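Shown next, in structure tokens, is the structure this report addresses.
For this view, one protein chain was removed and the others were kept in their places.
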Amino acid sequence: MNYSAFLQLHNEMTLLAVIVILLVIDVFSSEKGYRFFQTLALILFSIHTLLNCVPGEPFEVAGGMYMYYPIHTYIKTILNVGTLIVLLQAHRWLNTEENIIRRGEFYFLTLSTLFGMYLMISAGHFLMFFIGIETAALPMATLVAFNKFNNKSAEAGAKYILSSVFASGLSLFGLSLVYGATGSLYFDDIAKIMTASQIELIGFAFFAVGLFFKISLVPFHLWTPDVYEGAPTSITAYLSVISKGTAVFVVFTIFVKVFGVMIAQWQILLYIIIVLSITVANLFAIRQQNIKRFLAFSSISQAGYIMLGVISGTALGMSSLVYYVLVYMFSNLAVFGVVTIIENHADKTSIRDYTGLYYTNPKLSIVMALALFSLAGIPPFSGFFSKYFIFSAAFKEGFYVLVFIALANTVVSLYFYLKVVKIMFFNQSENPIERISTDIPSKISLIICTLAIVFVGLVSSIFEQISVLGFGI
Amino acid sequence: MSPLLIFVLIPLLMMIALFFTNNRKQVNLISLSGSLLLLLSAIALVVLFWRERTAGNTAQMLFAADTVWYREFNIHIATGVDGISVLMVLLSAIIVFTASLVSWRIESMPKEFYTWFSFLAAGAFGFFISIDLFTMFFFLEMSVVPKFLLIGVWGSGRKDYSAMKLVLMLMGGSVLVLTGILGIYYLTGAETLNIVELAHKNIEQPAQSILFALLFTGFGIIGALFPFHVWVPDGHSSAPTSVSMFLSGISMKLGAYGAFRVAICLLPEGAHQLAWIFLILSGFSVVYGAFAALGQSDLKYINAYASISHCGLMFFAFLIFNETALTGAFLQMISHGLITALFFACIGMIYSRTHTRLVSEMGGLMKVMPFIGVGFIIAGLASLGLPGFSGFVAEMTIFIGAFQNSGELQRWFTIFATASIVITAVYILRVVGKVLYGKQEHQAYDSLADAYWWERVTMITLIAAVVLVGTMPSWFSNMIQDGLAPLVAGLVK
Amino acid sequence: MGSILENFTSGIIPMEAYIFVSFIMFFSGIYGFLSRKSLLMVLISIELILNSADINFAVFNRYLYPEHFEGFFFAMFTIAISACETAVAIAIVINIYRNLNNVEVDSLDELKEPEASDEK
Amino acid sequence: MQYTLLILLLPLLSFVVLGLMDTKWKARVAGSVGTLVLSVVAALSYYTAWAYFSTANVGGIYQKIVPLQTVWMQFSGQLHIDLGILLDPISVMMLVVISTVSLMVHIYSLAYMKGEKGFERYYAFLSLFTFSMLGLVVATNIFQMYIFWELVGVSSYLLIGFYYTKPEAVAASKKAFIVTRFADLGFLIGILILSFYTQTFDFGVLNSGNAGIFASASGVTFMGASVLSWAMALIFIGGAGKSAMFPLHIWLPDAMEGPTPVSALIHAATMVVAGVYLVARLFPVYVTYTPDVLHGIAYVGAFTSLFAAVIACTQTDIKRVLAFSTISQIGYMMVGLGVSGYGGHEGTGYMASMFHLFTHAMFKALLFLGAGSVIHAVHSNEMQKMGGLRKYMPVTHLVFLIGCLAIAGIFPLSGFFSKDEILAATYMYSTGLGIGMSFIAGLTAFYMFRLYFNIFWGKENSYEHSPHESPLAMTIPLVVLAFFSFFGGLIPFGKFVTSDGAAYTGETNYVLAIVSVLIGITGILLAAAMYRKKTMLPDRVSQSLGFIYQLARNKFYVDELYLFITKNVFFKGMASPVSWYDRHVVNGSVNGLAVVTQWVSVKIKGIQTGKVQQYAWVFLLGTLLMAFLILFL
Partner (left out) sequence: MAEQIIFYILAAIIAVFSVMAVTSTRLIRSALYLLFVLLATAGLYLLLGYHYLFAVQTAVYAGGIMVLFIFAILLTQKPGERITPEPLKQRVLAIVLSVAGIAFCGHIVYYNFNRVYSFVKEAELPTKQLGMTLMGTEKFQYLLPFESISILLLACIVGAIMIARKR
């Protein structure tokens, strides 16, 4: 029994330390000290992020139950940065009267789900993985219902937990079948034993649902718009970026590493799901009026694009995928940042309310526009690069038609992204959103996002770094 | 880093500089000096290019430079110019210069306007100097954002609809192009995206034909090939003047240039295989556009359809696959770019004064604004292919070249396409007659001002260019043939 | 089915019997989840689903792979997880009750696709 | 003889300078500059003619001289467009004609256009026209000819539309340009076909008689005719457009909306004979390889001639009468070319045609300028507003009479000689055609003198302010032209201009000559009887002719037919449907794509009900389908 091995998990450990410190402060601090709670939390979390951003050598802990590859550092850092941005954006919202007493919980729960995601990423065993997925899901449900006196938020929480539990029930069932067929729950062992027998296949099908639910791919996406609409905006951002990003990464590793034998089968599956996800989500997105609902469908469609990296099943696909997540995170968070600010100040979430935003809040609307362009994949913004790479990765593996369909769908997605831009820029409103003076944390978050949107693509070394490590899996 | 990148850097620097401006004077100063600098650089490029050539440099691409960007995907920032791209850069510089002048007194938000406009320019220049498929596509796509905003914010009429339609259709074209580019890259198995190197690689049939169809259609959409031209009338007519000039002067040329450089040169077999389809489409486009122009009543629509007709001729010439026709095609690109820019400039000037673009509501403007009127007539005469102006040279080269093709279909369609010169004459003269001649429609027009100095400079620059091409065509055709020579060998069967 | 009857007498309970029981439980749960109106009933159904998976794990472990305790522990941890999940779910249900004064699934319909779209 | 370049460059320079200066110069300065330049050009032309005819005759044959030639555009292969100057008998003859008439018009306009707004512009355009026309005639290759052909067209357009505030003038200019452009399309296609088979544009090569260059076209037929015939016929269409042959003649009468000196220069003397010149230029090709086309040209010319003559008898606008007369006379020239053979006696027609071109230019310019002088005095184009002017305008009256006699072919005026040669050639070709042409000659005499008597005799109108003789600047050119018209016929034309370059002196067919003169005199007498005094005779005649008279008076409704075709077929039948199609079908299909997308989007919203159990339903169904797929696919 070598407990010192735990020290190797410094990423998880420091996060736990942050969680525990915050919990203790939340519980015991005085009224005065409490004022600096958020600042402290942000500083602590930033320190945690900085401490864990350098990749090390691969290792295993607990007999392969926890596995580390250098690429994990990148994906976790991406998540850290994303979470940090979300926290920055939530800063003002948490300082409002009704939330101030709950902000300790907010930090605690958010970081707990992040911890769960760490576990998902680094798991080498389905038990760890399952615990991770539940740690990421259950506190998340409470976060979704965070505005508990708000009917929408409560309803969203209920919908989220019901769907989530249903998904994990199916997933668990599938897992039991996989276990029955292979006799192990260690990734490596399963990969060795697995033969793609029928029972394994059916187990896989049920198991995959749990993940597809998290990524919200069609047809497992139906909860997404409702939950995104109802949840507090910061949580929606968190859900759409961090939660989804993790799941996507994990899908890749598990599909390739554990279910690599049945690559032919899951490629067919993903083929259909990708086409459905992109198309259906796009079709829905074009008629949305609520910005959050709109972003929900946008994120579903983006998830479909991300899955192109998975379907390729190659190292190139992996690095493209991580890169895509990175870019998607910045772009989406920029949009959510603006949405959060406007919701907090003007309490407006309908797309129509954004009419003429450019004429009252030019900076906000430009950030939003850039982010939307990036999401739509228009150069010179990073979104273009990430899309190109992910298409390349899939194209290289011979998915010509799939790539073409996905590309054709970018036209539709461009339409609805531009619709928002159009509303913001083209016409002046009679009843515009007032001029907003943004709080400093939100500003910082938006600046970070904007810089990233512009430069992540142009600076090739970022991708090079990821791609060097992409071979690690 | 390639010296050619200054063509991208200058607009970007302009954007940065514009960011710090806070009044119209500064904005004008920066836009004027920037675009003038671009124009001078372009002229310098032409001179340097010829000096290099006469010094015996026979490399296909001059001033070539190659920086690795994304190693994983063999994406390089590869730049280089041959005779054709030099001319395209020159054309772009002229149009950017004149277009920035035309909007000298744009009413709302000049700073933002010029910022986006510079961005637009950067994309165009980048496209022409790139010889890497990825960067070409990158720059091609880069213009989507500014176009959308420029039309939507500063446009007129059904601008929302037009901006959206334009961008979506161009995006549709880009989708096909991107698929084609990916196809070329992965199916050749080449470790490069450089178009010069890719030209030596081969792709099996039928993949080559499929890719050609994708690429040519894709670029065809951008270049307004029938029946993918529908963005043109709405887009051009809703855009503000300088953007209209840019759109028809440069943007549509991006499509044609790409169709040649990428689709035809890299996929010659596919091109030969499918030429007949596109030949019919483009030949039809020529006459169709002319007829459609005849049925319009809005000046910008007329010119938009005229553009469709003229651009159809470029595509038509590409598919003839002989050096004469190809030379003609590029001459036509230059010529049409200049003429249509001149046209749009004049229309914009008239519109800004009369606040209508309907032919029926104008009349007798020649008396009120003779300078603009003369410019308009010259644009019209050049457009209908009067000798001495560029249009004639280009069209005749195309017709002669096209008729030298031994294929029956090609020759029949050449004859068919020549019909456009009559129809063009009809609608041009109709417009000139209605707008400039005859009786004045409204008394209020009496007090309208003639061209201001910046408008005069615009028109004179463009007219000078048009006349230069029209009277000294061999300077230009030599440049073009310089670029074509290495390419044609692989094309002509 | 023949083998089950045969095994009935031979002394060893066939594994399929366990699995069959768990399947019945699982799909009852599914049925409940899909059809019942009360949120609490839905939660009860979920318990059934999770529980059936536990049985599977335990049985597979016992019958097929007795050398390690993978299934055993998985079942054990899953029980804990379902406890967590129930706790959270019930908290949320109570919150719903507080807000809406009932626990009907169908009353969760404020968030849905709007009827009309503002497109022309 | 490189100085000939100056003949071209000077008018161009004049155009550029005058155009750029526009209103900055005083009208007088602009006019003088233009006129001065033109006189230099004219002097140079005369010198060139003298030099050419005195030096270029080698072995009895006039050589073609190309003093200047430069490649303007090089195409791949052998094709290239050159710009150069070709001197041969017909081009030199044309140089003389153009510069003479142009100079006269320049001088004449100084007075005629005095005080007009845009005087400077007028002179600029005149210079441009002169440049283009000179460039056309000295073209060394067919493409250069096409280039200047177009330029001529545009300068004609600009000059007709000189009074741009007058809707009729604008319409007329448009019509002229478009009709000729349409004809040019044929020209262009002809050039394309010709160049495709011969791989050359050069007249020198085409006319060299080397059969080798046409070898590749031999045996290629299309719709029963050889492809070469098609090419040459198409080229002729180009010529027919400029020369207003039926049915492309409709623009010419309308073109009279332009200033009268312009009509004299462009629409009487020079540009309208470009078609004749074109056929003459390519005559060796026509006559050797496509005689069928040449015969066609003869019949087209004859018909046009008759047709226009009949119409001319009924018109009341004096400029229109002259315009139809022009058409008729050009028809004559075409007939002359059409019936001609190559060389020697066979080639009489060619020589006669060129001769007639020359004389016609003189007397028609004279007639137009005379008419201008009348119009200047009366401020109207209508015959009814005139009458008895011989008292007020003696000089004009005299020169006009000379012009009328010349065109009527009365010995010894110039028209007699040239027309007689044509008739001779025609009779040589076909007696029937000859009789027809003789009849037309009679008609010509009749309508010209109808015009003459109506203007200068007949009942004296009451004028608001009494007409007076035109100023000197106008009468001097008239007198000069009258001189040429009178004595031009005495030039031994066959010595200079023949189809093969060798001098030829035809023997006069006296019978024919006498008969022709008699026919002419008959026409004159008839006209005198009807119009010399105010009688009821014309009305009665026109009434008795009734229907035919109405047809002729309305120009056989050709204009209306055109209008119908352009309006209903071109605009309503093509342009409107195309733009409708574009807006609704092509555009609609793109918009339709968007609409369909929207529609689907609305249709599928049903799966997003907000009911969590329904979600689970889809969820499970999806799972089972996935399992099914993965197992059985």
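Per-chain residue numbering starts at 1, and chain names A, B, C and D are given in the order in which the chains are listed.
Criterion: contacts are C-beta pairs under 8 Å (C-beta built on N, C-alpha and C of every residue); 3 or more make two chains touch, one makes a residue touch a chain.
Keep in mind the model is a prediction, meaning the values are calculated, not measured.
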| item | value |
| --- | --- |
| Chain not shown, its touching partners among those shown | A, C, D |
| Option touching the unshown chain, where A:44, A:90 or A:131 are the choices | A:131 |
| Hidden-chain contact residue, picked from the options A:45, A:66 or A:238 | A:66 |
| Residue, one of A:69, A:160, A:186 or A:297, that touches the chain absent here | A:186 |
| Identified contact with the non-displayed chain, of A:18, A:41, A:71 or A:119 | A:119 |
| Hidden partner interface residues of subunit D, rising order | 613, 617, 620-621, 624, 627-628, 631 |
| Touch list for subunit C against the chain that is not drawn | 8, 11-13, 15-21, 23-32, 34-38, 40-41, 43-45, 47-48, 51, 54-55, 58-59, 62-64, 66, 68-70, 72-73, 75-77, 79-88, 90-95, 97, 102-103 |
| Residues belonging to subunit A that touch the chain removed from view | 1-3, 5, 16, 19, 61-66, 101-102, 105, 108-109, 112-113, 115-116, 119, 125, 127-128, 131-132, 134-135, 138-139, 141-143, 145-146, 148, 157, 177, 180-181, 186, 197-199, 202 |
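Just so it is clear, only the chains that are shown with their structure count from here on.
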| item | value |
| --- | --- |
| Winner on C-beta contact pairs when B-D is weighed against A-B | B-D |
| Approximate Å spacing (C-alpha centroids) for the pair subunit A, subunit B | 42 |
| Distance between the centres, which are taken as Cα means, of subunit D and subunit A, whole angstrom | 77 |
| Separation of subunit C from subunit D, taking each centre as the mean of its C-alpha atoms, in whole Å | 96 |
| Overlap residues in subunit B, where contacts from two or more other chains coincide | 168 |
| Sequence positions of subunit D contacting 2 or more other chains | 594, 598, 601-602, 605, 608, 610, 612, 616, 620 |
| Which chain pairs touch, all of them | A-B, A-C, A-D, B-D, C-D |
| Residue ranges of subunit C touching subunit D (in the complex, touch as defined) | 30, 33-35, 42, 105-106, 108-113, 117, 119 |
| List of subunit A residues in touch with subunit B within their complex | 316, 319, 358, 369, 373, 378-380, 384-385, 388-389, 391-392, 395-396, 400, 403-404, 407-408, 410-411, 414-415, 418-419, 421-422, 425-427, 460, 463-464, 467 |
| List of subunit A residues in touch with subunit D within their complex | 158-159, 162-163, 166-167, 170, 198, 201-202, 204-206, 208-209, 213, 219-220, 222-223, 225-226, 262, 265-266, 268-269, 272, 280, 283-284, 286-287, 412, 415 |
